[in-house]
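Note that one protein chain of the assembly has been removed; the remaining protein chains are unaltered in position.
Let's look at chain A:
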Amino acid sequence: MKLLKLVPDDTNIDFLKWRVFAFALSLVLMAASIGLVATKGLNFGVDFIGGQMIRATFTQSATAPVSELRTKVGTLGYGEPTIQRFGKENQVSIRMKLPEGADKNPELANAMAVKITNKLKADYPGVRIDGVDSVSGKVSEELFSKGMLALLAAMAGVSLYIWIRFEWQFGVGAIWSLVHDVTLTFGLFSLVGLEFDLNIIAALLTIIGYSLNDTVVVYDRIRENLMKFRKMDMAGLLNLSVNETLARTVMTSVSISLPLLVLVFFGPDVIFGFSLAMAFGIIVGTYSSIYQAAPILIWLKVGPHSFVPTEGAAPKAERLGESFGAQP
């Protein structure tokens, strides 16, 4: 039987030749992302800025009357609504700021939701209200700070783990590639103006976990080769390690992105942003473990001297690996 090979045997691609260019490109993209977030900002959902979001489906028409809705809801006296399509052409989300004083008196927020939904039902007989989310300013502030704290804690936590299991330079490389992936995802959300809510924080945390997955595999091979080929120059050794793990990198990226892309194109509309963030993050994460996490080791002067085979991190790691997986 002839098996399919996604990557030919014994590749010898000089990935590291492009390291300066790739690094510069990444820096530019990161700067652009930060600039975008700073100027254009993120399209925060009610989770993070408070307010009310009403989801509605216009079951009797093919498209939702967005601009008409904007005027109609606008005349109710609660200010200008933000209306976006989500999913199908006839589904919209209507976002409103909470009325003045709603923090003291939740009845006001309630009254607004009732008024808007009644208006919709009266003017469009086929409308179906799919949900109402109402988040007060206080709760949204808490959700935001908790979400950001989770992101930072996750980045610090996994980098610390890498530092303990490898060497400090690997920890720095890991955290750099994570910052890279997360920043670019922020940039993407700012660029396309997709709603940034709690789900996106969850997606980012998952990206942190899985982007590191790749980095760990490459790092593990670098460590192994550092102990095996003690005379090889660093760029050559990194190239060898990346090439040796290339078949796996490609295969895993394909097998993780496949279902995620299915989720983006066929999955539930409500989590479109969430699926997109994950798919994007996983792809960027694969790139960053080759072009960010690996070359940074050269600049941080990692060499065979970083691992003394007799004692230290590597043998410990190997013992852990054995007790976890293989039976003696």
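We take it that contacts are C-beta pairs under 8 Å (C-beta built on N, C-alpha and C of every residue); 3 or more make two chains touch, one makes a residue touch a chain; residues count from 1.
Here is the rule we use: contacts and distances are computed from a predicted model.
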Omitted chain (choose from "Protein translocase subunit SecD", "NADH-quinone oxidoreductase subunit L", "Uptake hydrogenase large subunit" or "Class F sortase") - UniProt protein name: "Protein translocase subunit SecD"
Absent-chain contact - pick from A:Ile94, A:Leu260 or A:Ala294: A:Leu260
Candidates A:Leu76, A:Leu188 or A:Ala202 - the one touching the absent chain: A:Ala202
Interface with the unshown chain - residue positions in chain A: 1, 3-6, 9-10, 55, 57, 105-107, 109-110, 114, 128-136, 138-139, 143, 146-147, 149-150, 153-154, 157-158, 161-162, 165, 198-199, 201-202, 205-206, 208-210, 212-213, 216-217, 220-221, 224, 244-245, 247-248, 251-252, 254-260, 262-263, 266-271, 274-275, 278, 317-318, 320-322, 324-328
